[in-house]
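Missing here is one protein chain; the remaining ones are kept as they sit in the complex.
Moving on, here comes chain A:
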Amino acid sequence: MTKKTYINGVGCISTQKTFDTVFLEEAVVNENENVLKIVSPAYKDYIAPAASRRMAKGVKNGIVAAALAVKDAGVENVDAIITGTGLGCIEDSEKFLTAILDNNEEFLTPTSFIQSTHNTVAAQIALTMQCKGYNFTYVNGAVSFESALLDAKMQIEDNEANSILIGGVDENGAYTTALFKLSGRIKQDNQEPYHLLNATTNGAVYGEGASFFVLENEKKETTYAQVLDIEMINTLEVNEVENKIISFLKANNLEISDVDAIVLGFDGNAAFEKYYSELAQNAFAATTQLYYKHLCGEFDTASAFGLWMASKIIKTQDVPEITRVNSVTKPAYNTILLYNQLNGKNHSFTLLSK
């Protein structure tokens, strides 16, 4: 029999205080900045200061989020580690490239080159945990994290692993952020307040973070939710999304009316808002609609924060007011659908149940 996949532990470092808190009770919506910064945990509680000094921001946040998830799940080891990241440790990429260009390829040291390798976070976690198992890193824009989730789910279903640590991690780099403002990926300066719903300007409010999860093949006391299904599609037109969702739900013997809440990736980009607003106004008008990027910002693996939020909702049955798009409430939140895309590409559909 095919094994089922359960989220049994979570760990989240984000632009909100998502550690040492219950569930977003201290969350603040910052509408005055177009790039949100991470709320740092006490790294010294998890990483020796000497090692910590050399580590990239993404590596540190990844290690802490992974440690939180593992502790939360009450496991000692995992069989595999799979991460997703859009840009990896981009600060180190910037540092090494700047050094090459500014010093005409001389006087370089390898540290920032090594950390710029996209699989650094997964590798460092493996080193820390001494996990010699399967170790993959996906780098495909907005589906980087979902690729990790799909891979892990396949391994659990196919009985190749019993427990897998997955995570999505990205960090902001100052120069890359400036380039993203130039290219229009990030909203222009001085256009605040930045509202993510009913956006009138292009570009997103950006963020960074690390969200990790322990997936296991059995339900236990710490279980948050079951991952029913996950699908990624590279290219979809706005008018194709609803039918795609219907067939995705149907494959899981569900209909739109069975979905208690839909978590949408609204990021304030007016140019692509229709992908979400069409669903919100039509097919899912009678469903509880939630969003999260006003809390964590947009980035390639922001959707991992969305999964963290949806997992917490299923477990606690508490829907923080701050996350609501509409006022529809349901007696229980047992089935949640997450939909995300970035600039019309890399669509993902994730289905959770109690």
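In the analysis below, contacts are C-beta pairs under 8 Å (C-beta built on N, C-alpha and C of every residue); 3 or more make two chains touch, one makes a residue touch a chain; residues count from 1.
Basically, contacts and distances are computed from a predicted model.
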Listed names "Ectoine/hydroxyectoine ABC transporter permease subunit EhuC", "Beta-ketoacyl-[acyl-carrier-protein] synthase family protein", "MoxR-like ATPase" or "Iron complex transport system ATP-binding protein", matching UniProt entry of the absent chain: "Beta-ketoacyl-[acyl-carrier-protein] synthase family protein"
Among A:143, A:290 or A:319, the residue in touch with the chain that has been omitted: A:143
Identified contact with the non-displayed chain, of A:120, A:217, A:269 or A:303: A:120
Which residue of A:28, A:108, A:174 or A:271 touches the chain not shown here: A:108
Listed residues A:27, A:87, A:169 or A:241, member touching the removed chain: A:87
Residue numbers in chain A that touch the chain omitted from display: 81, 86-88, 93, 96-98, 100-101, 104-106, 108-110, 113-114, 116-120, 122-124, 126-127, 129-144, 147, 151, 154, 157-158, 176, 179-180, 182-183, 185, 231-236, 300, 345-346
